[in-house]
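The structure that follows is given in the form of structure tokens.
Every protein chain except one is present and positioned as in the full complex.
Think of it as A, B, C and D in the order they're written, each chain with its own count starting at 1.
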Amino acid sequence: MTLEAKTEQPVVVKQTMNHPQDSKLKDFLSILMMNKAAMVGAIIILFYIFVALFAPLLAPYDPYEIKLENKLLPPSADHWMGTDDKGRDILSRILYGSRLSMGIGITAVIFGAFFGIIFGLIAGYYGKWIDSTIMRIMDILLAFPGILLALAIISALGPGLINVTIAVGAYSIPLFARIVRGSTLEVKRLEYIDAIRSLGANDLTIIFKHILPNILSPIIVQGTLRLATVILSAAGLSFLGLGAQPPSPEWGTMLSSGRDFLFSAPYIAIFPGLAISILVLGFNIFGDGLRDAFDPRMKK
Amino acid sequence: MTEKNKPILEVKGLKTHFYTKRGVSKAVDGIDFSLYKGETLGIVGESGCGKSMTSLSILRLIPSPPGKIAGGQVLFKGKDLVAMSEDEMRKIRGNEISMIFQEPMTSLNPVIPVGEQIAEALRLHQKMGRKAAWEKAVEMLMLVGIPSPEKRAKQEPFQLSGGMRQRVMIAMALACTPEVLIADEPTTALDVTIQAQILELIKDLQNKLGMGVIMITHDLGVVAETCDTVAVMYAGNIIEHASTKKIFANPRHPYTQGLLDSLPKIHEDKEELQTIEGSVPSPYNMPAGCRFASRCPYQQPICHQQQPELIEQNDGVKVRCWMYTDKWADKVVKEEAVK
Amino acid sequence: STKSNSSNEEASKKGGTKQGGTLTVVRLSDATKLDPHFITDIPSANIIYQKVYQGLVVPDKDFKIQPLLAKEWNVVNDTTWEFKLRDDVTFHDGTPFNAEAVKVTFDRLLDPNTGSPQREKFAMITEVKVVDDHTVQLLLSYPYAPLLSILASQEGSIISPKALTENPGKLTEHPVGTGPFVFEEWKSGQEISLKKNENYWGKKPNIDRVVFKVVPEDTTRLAMIETGEAHINDQVPVTELERIEASDTMGLYRTEGLAVEYVGFNTKKKPFDDVKVRRAISHAIEREAIIKGVYNNVGTLANVAMSPKVYGHSDKVKPYDYDLNEAKKLLKEVGYESGLELTLLTNDRKERINMAEVIQSQLKGIGVNVKIQVMEYGAYIEMINKGEHDLFIGGWGNATGDGDYNQYNLFHTASQGPAGNHFYYSNPDVDQKIEAARKETNEAKRLNLYEEVMQMEIDDAVYIPIRNYEHMAAHSKNVSGFWLNAANYLMIDDVVIK
Amino acid sequence: MLMFILRRLMQTIPVVIGVTFVVFFIMQLVPGDPAVLLAGEGASKETIAAIREQLGLNRPLFVQYFDYLMNVFRGDFGVSLKNSQPVLDEVLVRLPITMELAFFSIIITIVLGMAAGIISAIKPYSLTDTAVMIVALLGISLPSFWFGLMLMYFFSVKLQILPVAGWDSILHTILPALTLGAGGAAIVARMTRSSMLEVIRQDYIRTARAKGLRERVIIYKHGLRNALIPVITVVGLQFGALLGGTVLVESIFAINGLGRMIVDSIRMRDLPMVQGGVLVASLVFVVVNLLVDVLYRFFNKRIELN
């Protein structure tokens, strides 16, 4: 076998691109940057992350310190968002709470995504009875109205941050599984999967090296949108008294305990409510932006 | 074909550009041609050279934004379509100029019975009543050779095969007996035997109705069999335009030559096929000179400096190449090329 | 005797009372069953008690026992009580009320086959003897001082013998008693309606009808009162006090209750089996701050696990004072000066969670690290029934208003676990005294016994008394004449709707 | 089509059985003993044991479950531990209420959502579009119980134009349905918009233009019907979310619905009621999904070919 001297000189389309990995990322980022909404979303999220990281530095007061003599102070120069019914500074609690609420959200989504992805991949890749069995089980999970499932799980495991996380995460499993299965079916049909199969690759390699990376975009989009929902669900559980344990400054708990003062000291509920809404808003518009950025039609 | 002295459709210096975030893509960059009654004009060229955009520009259907007709005229019976109001344009679309699209699978509305899709244009343009329009639609389906058209008219596209759907498209385009029919790759999605049926059908109908047809394709075989004249496009320009016979017998432009040479010939055996090296320039970044220059076996400095014009030769063949001008240094090569 | 600042009682007295109208009462949860022998929860009892059903006797506003279906009674001997019954009473189904009805009712309650969860409260009754048509005797197995208090409670309701013999099962959903209101309809989960008893033997109510609606959300209930959609809301969050008082459409009714709230120790569990640890923690909790800060001064500071309204209460018994130094000293003595970790269990009632948070913050002061564990009621009960908890916030309802129901259930060794002794406290002296008090018919001696027992319990630092309940009701300004008795039953005989 | 429905109905059987199974065993995990809760304050161990015996809670779990399942097939859902009423009666009282609530909510979701979506899609990137979409995003981002209480505060307490709570007249349905439907409406609005924009890019819209049709005809006749297909799916999924959301709304507005019943029953450890409630709720969900599929097929018969 000799290397032929006369090779047709191929034309490389983009001569300038020397770092494809960078360029891909850059491409993606530039599309994202062009999407104004997504940028707004990203800024909101980054702001929250910043707050979560530096809460101890930013918070003017100890979020846990009870000063009953200070209770129910309206917003003022000392307490920008007022104090709650135990005299704790609401601003400080919200700042610290960002860790919990985002923590719950992110962990729950990761939890849901993890199992959802595995089930979805297996169902989509193997098909047949494995598929129907897994998807029926997912249907069962889905057939429970979400909050009831969470309720059941929390009643079983007891309330608390971790269990709330598991509960709201669990409901995300079938949603991720569905999406992943759908995308897997789509990608599975692509010729490069057949190509790698005909090279003799085993199933694990195909699933995790060739299918998974190529279905990440719908997963990521779903993930950010789910984050929004999950944070709201966690708040809803707090409303039913099944949320985080006191005195955690988890926003949902703050919000739902604030509802007793909705008419007399509305700021107790308004600020955590706003904190949740804006974060959820951030994730929603960021997710939408991501969806656009991942949309192949937007690429060229 | 009988060439009446006055063309029914005349495209002059048509430019369609896409204004995207990456820059301006000059998809159609100065196109001129005329179409006469009863004539079939073929437009060929490789993928992405601007064939579809040319046809869409004529009907002002380019996706906008980002596309825009950046210049030129499209004279239909003397009136400039580019300058027309949207209302006037609507009266022409589907009525006097119709179009058959490439993809029969996606070009029909999936949720509306095909009969209705034909009839609605009739009601609109011919002011027909509901019943009359329906009957006419069924008649059109019969005309394009769909068996039991009454039944088929009530069905939705998914219930028809690809060939039938393409016939529906044709029936739809012809329902208002247009004067110009633009067929954008009407058979690429179809099997050869079905393709033969469809091409035969278009030819038949053209003979019956006497309309001018623009046949867009990249299949030179289709062109050879159906067209009177051919315009060869390359990167947004027409680079050669002549009667079909002349082009196949004696291609002038090096690109046309290359294209014909790279076809495997069904009736001759050759071990190796000719190829054209290199690739099409990016529509965002067109070279200053001839757009084919970098791939051209005959390239000369001038080719890279200035774009040649589409010039009509003595025998009526129009070609856009420096070789056929006085500026060409090496006449011998030119002679050879002509041969 | 009540702290009521509302005008509702006075209002009913002056001027011509207006007749008719439907009273709407909104409440947190629905009734479970309406058969007095099976009711175990206040929301159910509240529907029927003194409205549909009546007992032989009834507590008045000061929780003193007064005659009702029995005109008079006398204690024949230590174990024999005789009751003279009214002769002008008929049940809602037309059956006349007589000694037989009393017998049939109690026989059913005492029959083990009935399976009534209330049977034990009446276990000392060996026989119900019909002396004549309107005289009945209760024969006891041992002297039982608080007998009248249990007869006055909802469990002592007298049920129509006809209903009882014909279809006892139906009583669960359709009560038949002698009271001023006749059961009308129960829309499960939604509302229960009663209508005026036109044949009532006593003073007939002013209103035509009363509807008890289930409205689970606190805010919503109050909003309904505020807009006049409902008249009475007898479960008001303490935090809304000011708002109600400031409102021009709402009035607030407050009255002392029988219940108490306390922080209990699991005395079986390390390190709370050491009395010093319990005392240290008792010294470290500033109870006044809780009453003010958490309860908004609703209710009073408790000195023992028995409310002043309960028979047997003594204000001589003094709990541990707030003394951090003493607390630290005690902890040091038992080797916890470097800190102590404990879990404080509470159910998910808002005020209790708040209390837990405050306690957590207070105990930080002596280096005790508290982890709060909030559990939904069912799980909470299970946890304390199994004795897996450290410290818990508990309360005791004292439905009968008698000290025995309090002391025996909470502190007697036999009551450990589900019966009420979640401290898992066991002290033979205490046991013995409680038993003695139960049988003691001499009031002074009896009161003395309770005082001694309670002092022993405080000495053992079994619990930290926090609060005597105060019941509140928000009402629309156009109703008057209702009151809450100390057991938190809503009394509506005299209600007038403007 | 009928066959399709039949087959899908058959498929729901294992799902529903699975649901009962999961409920049953989850409820076993839940700490808290129904007998203790029923016995009430101060009940002795003997009393509790007697109640347990009476309720048949002493039998082995699998026997209990199996009996339950068999009874369900016979149409007997058992009786509530709490008030001894037949579970089916209790469920059937509440089901119509919840369905009514869900129905009004989904109507709000659909009408409000689609209208907003179409308004947005007709002039994409315009001021109206941006405004509508911002409102929609806010709608998604508000916690529903919070939104509900706010609505109640303004419309019932402040303005006093709507009743606070209950479920007696059409006026009573407005706020709960709005609370429950708003989030979904926002989602549907966004879905409708993007689906419309997607459809407008399709080849057949170009075909319609090439026929010389008016823009209005193109949007409503050729665009909307196709754009609705994904919207239907979303509405179906939304209905599921909505059923879950009824719990909160029913609590806030004191509506005697299924969701609240289930929550209350979980709190009471009233297993038969929880079972019955969840069973019916999931059946409803499954049936709604089936309905969505049927509609989906109706609008998009092409998928029958696959």
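What we mean here is this: contacts are C-beta pairs under 8 Å (C-beta built on N, C-alpha and C of every residue); 3 or more make two chains touch, one makes a residue touch a chain.
We take it that contacts and distances are computed from a predicted model.
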* Asked: The complex lacks one chain in this depiction; which UniProt name from "Heme exporter protein D", "Dipeptide ABC transporter ATP-binding protein", "Inner-membrane translocator" or "Dihydroorotate dehydrogenase B (NAD(+)), electron transfer subunit" does that chain carry?
  -> "Dipeptide ABC transporter ATP-binding protein"
* Asked: Which listed residue (B:Gly67, B:Gly258 or B:Pro308) would be found touching the missing chain in the intact complex?
  -> B:Gly258
* With respect to the chain omitted from the figure, which of B:Met105, B:Ala224 or B:Ile302 is a touching residue? -> B:Ala224
* For the chain left off this view, which of A:Leu57, A:Ala77 or A:Leu199 is in contact with it? -> A:Leu199
* Structure fact -> Omitted-chain footprint on chain B covers residues 46-47, 147, 161, 163-164, 191-197, 199-200, 218-225, 244-245, 248-249, 258-260, 262-267, 269-276, 279
* Touching the missing chain, which residues of chain A? -> 1, 3-4, 7-14, 17, 20, 24, 190-192, 194-202, 205, 210, 213-214
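Here, only the chains that are shown with their structure count from here on.
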* Between C-D and A-C, which chain pair is linked by more C-beta pairs in contact? -> C-D
* Structure fact -> Per-chain Cα centroid nearest the overall protein Cα centroid belongs to chain D
* **Cα-centroid distance, chain B relative to chain C, in whole angstrom** => 91
* Enumerate the residues of chain D that touch no fewer than two other chains. => 30-32, 149, 153, 157, 251
* To do: Please list all residues of chain A that touch 2 or more other chains.
  => 155, 158, 259, 262-263
* Given the complex with chain D, which residues does chain B contribute to the contact? -> 56, 59, 61, 63, 89-95, 98-99, 101, 103, 106-112, 120-121, 124-125, 156, 158-159, 169, 172
* Complex interface listing, chain D residues touching chain A -> 11, 14-16, 18-19, 22-23, 26-27, 29-32, 137-138, 140-146, 149-150, 153, 157, 190, 240-241, 243-248, 251, 259, 262-263, 266, 278, 281-282, 285-286
* Structure fact -> In their shared complex, chain D is touched by residues of chain C numbered 26, 29-33, 40-41, 115, 117, 119-120, 169, 172-173, 187-190, 213-217, 219-220, 223-224, 226-227, 229, 376-379, 381-383, 385, 396-397, 399, 405, 409, 415, 417-420
